[in-house]
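With one protein chain removed, the remaining protein chains of the complex are shown where they sit.
Presenting chain A:
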Amino acid sequence: MPKITYVSVDETARTIEVPVGTSVMRGAVFNDVDGIVAQCGGNAQCATCHVYVDEASADRLDAARPDEDHMLDFTASPRRDTSRLSCQLTVTEDLDGLIVHLPERQN
């Protein structure tokens, strides 16, 4: 199972095996990782599942779709080049080792 690493603002890291087909957001929520609120349950409506993808992992991801891109303009912590909505990142074998940093605030 692909492993995803979630790094919190205080630099604590948790690495979690997340099943293929679910999302980076669900991987965090179901494993009780703090820092992802996911108010809309993964529907690209709320921007409370915002993450910064680690520079080292960035080129593994497809570009954001327009919905996600619009939503990223409305995150509680500043948008950066590496900003993504974790609910829109579907886990595949290729994402094994992905590192995401959690923002300071989600709402």
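Here is the rule we go by: a residue touches a chain if its C-beta (ideal position, glycine included) is under 8 Å from a C-beta of that chain, and two chains touch if they have at least 3 such contacts; residues count from 1.
Definition applied: contacts and distances are computed from a predicted model.
The complex includes a chain that is not drawn, and of the options "Acyl-CoA/acyl-ACP dehydrogenase", "Cytochrome bc1 complex cytochrome c subunit", "Cysteine desulfurase" or "Ferredoxin reductase" the UniProt name matching it is "Ferredoxin reductase". For chain A, the residues touching the chain absent from view are 19, 21-22, 26, 29-32, 39-41, 43-45, 66-67, 70-71, 73-74.
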